[in-house]
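Below is one structure; the comments refer to it alone.
Left out: one protein chain. Kept in place: all the others.
So that you can tell them apart, the chains are marked A and B in the order they are listed, and the count of residues begins at 1 in each.
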Amino acid sequence: MKKLGSIFKWAYLALTLVFLYAPIAVLIIFSFTDSRTMSKWNGFTLTAYREMLNDSALMDALKVTLVVAIVSAVAATIIGTTAAIGINSMKRRRRLLVENISQLPMINPDLVTGISLMMLFSFIGLSSRLGYLRLILAHTAFNIPYVMFSVLPKLRQSSNLLYEAAMDLGCRPTQALWKVVLPDIMPGVISGFIMAFTLSIDDFVISWFVADGVQNLSIYIYGLAKRGISTKINAFSALMFVVVVTLLLIVNIRSMRQEKLDAAQRKKVAKNG
Amino acid sequence: MKRNVLAYPYIAVWLPIFVVVPMLFIAYYAFFDNGQFTLEFVKSLREPMYWNVILRSAWLAVRATLICILIGFPVAYMLSKMKKSAATLLSIFYILPMWMNALLRTYAWKVLLADGGIVSVILEFFGIHGVSLLYTEGAVLLGTVYNFLPFMIMPIYTTLMKLDKSYIEAASDLGANGFQTFIKVVLPLAKPGIVSGITMVLVPSMSTFAISKLLGGANHALLGDLIEQKFLLSSTGYGMGSILSLILLVLVLISTAIMRRVEKDNGEAEGGMLW
Partner (left out) sequence: MKRIVAILLTLVMLAASLSFLTACGDNSKTLYVLNWGDYIDPDLIKQFEQQTGYKINYTTLTSNEEMLIKLRSPDCIYDLCFPSDYVIEKLIAEDMLAEINKDNIPNLKNIDERFIEISNQFDPGNKYSVPYMWGTVGIVYNKEMVDEPVDSWNALWDEKYAGQVLMYNSMRDSIGITLIKLGYDINTRNADQVAEARDELIAQKNIRKGFFDDAIKDDMIGNQGALAVVYSGDAMLCIDEEEGNPNLEYVVPKEGSNVWFDNIIIPKTSSKQAMAEEFINFLCDAEVAKQNTEYIGYSTPNKAALELMDESWTENPVYNPPQDVLDRCTIFHDLGDFLSVFEEAWNKVYFEN
């Protein structure tokens, strides 16, 4: 019975992953041909990879994307988490008000957010020559609600008693927050960070409106659509994908090993004790 | 120190500058035309077409959200019961596809769903012939679910991580069957996560626009498309687009208010469950 359940479980996970990765597979397959569209297979070749490496605009765009995604995700995680901790301890009425207002960047269509932020930046006189700064601020702005809504449920789950107990045991408030509350909500913080990073990488519309003279990957790729997105972009994505997966696996194998070691250690301690 | 102090910089500085002021710009355009106060744009809302589009979008967003819960909850639950390191890795794999460019992903879906594409071949294998998949409402729904599924899985997964095996064991020791355990132990624990997931899926999917164009052939144009056209094409400025954005805002706030009420009603029960 248990075995059946486990088979079912893995089959289900596999199925959902097939759903998520089917388009990615298509994308990677087409990186091995040389074409301007994904509707025609022009025979196996690696020219797309060579073209990709020669495309300096693409490499510049990658740099912009990574810098903006990481900086804005870190900023959004810090601001969003602190704010969420504060908001969560407010009175219900006020809490709901702030939560509702915080939601706005999520509700607005990207286009509206983009145009209104563009207006804001020229209103407060943040020069359009500072394209990088504008991009980072805008991305932070639309990322914050995602971090908040990822952290808030963990906070709601985390008991107040924990914080108070830490204080009773002589912790200063900052210590209590840092050593007790934060570890407790950490999974929410991490998933908030990952989501913020993802959204930032993926964003086109908002970036296009706020940034001048700086382009990230999506601005570059959407721009190509007029004349056909050539498979060099597929090659680029495929390569990026492989790099990310490899990195993830390396980091994770290390932490899996660590986990095993810890478990063994604990067993030993238990035995000796 | 009270913890709510932590929210003050955010409330006093960030929110006004980056959220409220931009929104005021939009509100301004909704009610002012060339510096003159006007109700012209509000009056245009009598046009039933707008409400049809809004209803259509809401209905699509609701279905997409439900499907995301149905697919995503079991995933999150299974992840939460795995070893932590394995679960972390797998959970990242659920969001990783979104790191590939959205336009490329959608083009790839077009390859899959095209007439004679892989999906139709599979369907034919099961004896389903001659269905056009691309440029239908189903394709738009699929694209929406695809793009938002990770945002449902992540928050539910992180809240379920707290689910200790001992809870479930305790419940079954006390004579609860699997279903009862699920309803009374697992679900309440996951509720904050589900609520966050709904917020992060329902709310943005109300206003998506590229998907309905690329996968729906604009045959099922949504509110996001409408607002986009009003902003980009309109010769009368941003007014109509702005008023429609405000309507969207009000609708979403109302639905969140309802959701919060539901959450609160069950909130007491949840406390009782855990203690």
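Observations on the structure shown:
Everything below uses one rule, namely that contacts are C-beta pairs under 8 Å (C-beta built on N, C-alpha and C of every residue); 3 or more make two chains touch, one makes a residue touch a chain.
These figures come from a predicted structure and were not determined experimentally.
In the complete complex, the residue from A:Lys63, A:Arg94 or A:Arg266 that touches the missing chain is A:Lys63.
Screening B:Leu6, B:Leu202, B:Ala221 or B:Ile243 against the full complex identifies B:Ala221 as the residue touching the chain left out. Listed here are the chain B residues that touch the chain not shown: 49, 52-53, 107, 110-111, 114-116, 132, 134-135, 213-214, 216-221, 225-226, 229, 232-236.
Where chain A meets the omitted chain, the residues involved are 35-40, 42, 55-57, 63-64, 66-67, 70-71, 74, 115, 118, 122, 127-133, 136, 208-209, 211-215, 219-220, 222-228, 230, 251, 254-255.
The definition used in the following text is that only the chains that are shown with their structure count from here on.
Note: centroid distance chain A to chain B, computed from Cα atoms, is 16 Å.
Chain B makes touch with chain A in their complex at residues 1-11, 14-15, 17-23, 25-26, 71, 74-75, 78, 83-86, 88-112, 114, 118, 146, 149-151, 154-155, 157-159, 161-162, 189, 192-193, 195-196, 199-200, 203-204, 206-209, 223-224, 227-228, 231-232, 238, 241-242, 245, 248-249, 252-253, 256-257, 260.
Chain A makes touch with chain B in their complex at residues 9, 12-13, 16-17, 19-24, 26-27, 30, 38-39, 79, 82-90, 96, 98, 100-113, 115-117, 119-120, 123-124, 137, 140-141, 144, 146, 149-150, 152-154, 156-157, 163, 173-174, 177, 187-188, 191, 194-195, 198, 201-202, 204, 217-218, 221-222, 225, 229, 233-234, 237, 240-241, 244-245, 248-249, 252, 255-256, 259.
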